[in-house]
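Every protein chain except one is present and positioned as in the full complex.
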Amino acid sequence: MSDSKIVDTAARSSTASAKSAPLEGRRARRRASTLSTGDRVFLGFTTGSALLIMLILAGVAIFLIVKALPAIVADWPTDPELHAGPTLAFGNFWAYVAPLLWGTLWVSAIAIVIATPVAIGIALFISHYSPRRLAGILGSLVDLLAAVPSVVFGLWGIIVIRPFLRPLGDFLNHYLGWIPIFAGQPSSTGSTILAGSVVLAVMILPIITSISREVFLQTPRLNEEAALALGATQWEMIRVAVFPYARSGMVSAILLGLGRALGETMAIALIISPSIVFSVRILTEGGNSQTIAANIALNFPIATSLQRDALIGTGLLLFVVSFGVNILARYILGATGPGAASRRARREKKAALSA
Amino acid sequence: MSKRIEVRDLNVYYSDFLALEDVSLQIEPRSVTAFIGPSGCGKSTLLRTLNRMHEVVPGAHVEGEVLIGGNDVYAPGVDPVLVRRQVGMVFQRPNPFPTMSIRENVLAGVKLNNHKISKADSDNLVESSLKGANLWEEVQDRLHKPGASLSGGQQQRLCIARAIAVSPEVVLMDEPCSALDPISTLAIEDLIEELKQEYTIVIVTHNMQQAARVSDKTAFFNIAGAGKPGKLIEYDDTDTIFSRPSVQATEDYVSGRFG
Partner (left out) sequence: MTTSVGNGPSRAPVTSTFTDAHLPRLIEVWLLLASAVMSGAALLLVGFNPAVWAVATAALYVIAIGVSSRLVENARKANDRVARALVTITFLLAIVPLVSALWTVLVKGIGQLSWSFISQTGQARFNPTTLEVTRTPGALQAVVGTFEITGIATLISVPIGLLAAIYLVEYALTTSHLRRVVTFLVDVMTGIPSIVAGLFAFSLFTLVVGPKAFSGLSAAIALSVLMIPIVVRSSEEMLRLVPTDLREASYALGVTKSVTIIKIVLRTAIPGIVTGIVLAVARVVGETAPVFIAASFTDNFNADPFNGPQQTLAVLAYTGYKFPGKDIAASNQEAWGSALLLVIIVILFNIIARVVARIFAPKSR
């Protein structure tokens, strides 16, 4: 909360000081001249660490590209390593990765559809419905959900969620089987996309909840009181004062949840019984679309060298996609997040005054 | 469209803490009543008990009665939502809804109560409410701009327009000018003078000149010390309070000898 304020003032002071560039130059020179040796060493270390972070991230991209390149450029049908095992059926890298990308997006999308209403409900409960004294405890209870290792949720999914959802799967398949996503031969083990997505939804609940809760709590008290004083019920107050204020925050919360879901490996690898296909079915056995991360986890130990390079190539694509989703989320949160409305208003007011 | 307010033997608590003790007073319709007193004396608390806004603070509760137009606001079965719909409120700092335009802000309360309102009706309502708040001239050509794009004084008048758009019986104002510059303050004070023709107005103010300028009657509140409950010390015509108060503490306060 204080962070966004700091950023806000930072943004304003940057526009102010941009006009007074000479002043800033003076300031910089003064800084340099007054540094003692100890100061200079310390400054070097801290700046070096900051630069190292840039280096690491660049390293991630470069090493993945270098390692993946041989598999991406290879001629798959004639290559002895790639024309075998898990990569046998594919003509080239893109034919291999496309259905995996589809599966990743599809499974994550279903998880988001399941998780979003629940997460927003939880966030509202904590911020606006629970007794204030309990809010902290309830919040950390949800945060505890984020602390549980994903492999534990995966194992839990295998023995609890799979059998639990089987009757629901059978029901949906029997009565709504004419809808493509429920079609096909229903799974007898429950190793379906439905089960995987439900576990995935549980795992992304905390991230969506905590960000939504934060933006809900940031709703200015004055706006809430204005709504209540007009005779709004609690729910109307939330709709009039809280949701409009928090809308962009909720969108980026969902996007960050999506980013988390895209890269989640263990729950999917343990639960879903997959194949590398384009399929929307979520109740079948074997015909479930596979995700990039789970495909890597399942095949990496048994893959040959060049097959591993192909898997690294798919990982590179996963990196790029979740990179994009995260940037979008941060952009929305930064550009239109809490405080942005008043920032925009200030800008407009300034424009009106100068006009 | 204006009602008498009667407060009888009111005690206000925040959890166990007694914030305001044994207040009784009567406020006449179509008048302006000012609550004055040092910080923490409970004047804002009393104002908020008139439309049950104090309940926003968890653990707040009252003993006693508040009658508006003869109906007890605290009778069993009373819905605070219904109370607030008939008692408008203007806050210390202007608080237009930041995501709504000027027009939407004025209509916010009406939209809550009645989802279907014709375009013509809402146009009329927006115009009459903004005129009532002396804001129409300034904003009529930019009704679709965000409410937050107005100046502080304009925003506060927008909030007043929003409050009177639902035709309340009473308008409560909680230090409505404390965040405004002198010129905007003057505009609001003129507006209060006009609104008095139609509404019962109760205003909390820190500014004694303002109380003297706008109000017909004045209530002075005080506390004996930190942690003690606030009390109503004296309630009388504004002239009397400021020229010949009957209690020494009131005289000390209005003459600036303490507080």
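Each chain gets a letter, A and B, in the order it is written, and its residues are counted from 1.
Here is the rule we go by: contacts are C-beta pairs under 8 Å (C-beta built on N, C-alpha and C of every residue); 3 or more make two chains touch, one makes a residue touch a chain.
Computed from a predicted structure; not experimentally measured.
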Residue touching the undisplayed chain, where the options are A:Leu270, A:Leu283 or A:Ile332: A:Leu270
Absent-chain interface as seen on chain A, which is shown: 2-3, 6, 10, 13-14, 17-18, 24, 28, 35-36, 38-39, 41-43, 45-54, 56-57, 59-60, 63-64, 66-67, 117-118, 120-122, 124-126, 129-130, 138, 141-142, 144-145, 147-156, 158-160, 164, 202, 205, 209, 233-236, 238, 256, 259-260, 262-266, 269-270, 293, 296-298, 300-301, 305, 308, 311-312, 315-316, 318-319, 322-323, 325-327, 330
Touching residues (missing chain, whole complex) on chain B: 8-9, 61-65, 67-79, 82-83, 86, 112
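Here is the rule we use: only the chains that are shown with their structure count from here on.
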Separation of mean Cα positions, chain B and chain A [Å, integer]: 46
Chain B residues within the chain A interface of the complex: 51, 53, 56, 58, 81-86, 88-89, 91, 93, 95-100, 108-109, 112-113, 145-146, 148-151, 159, 162-163, 166
Interfacial residue positions of chain A with respect to chain B in the complex: 131-133, 220, 222-233, 236, 240-241, 244-245, 247, 341-342, 344-345, 348-349, 352
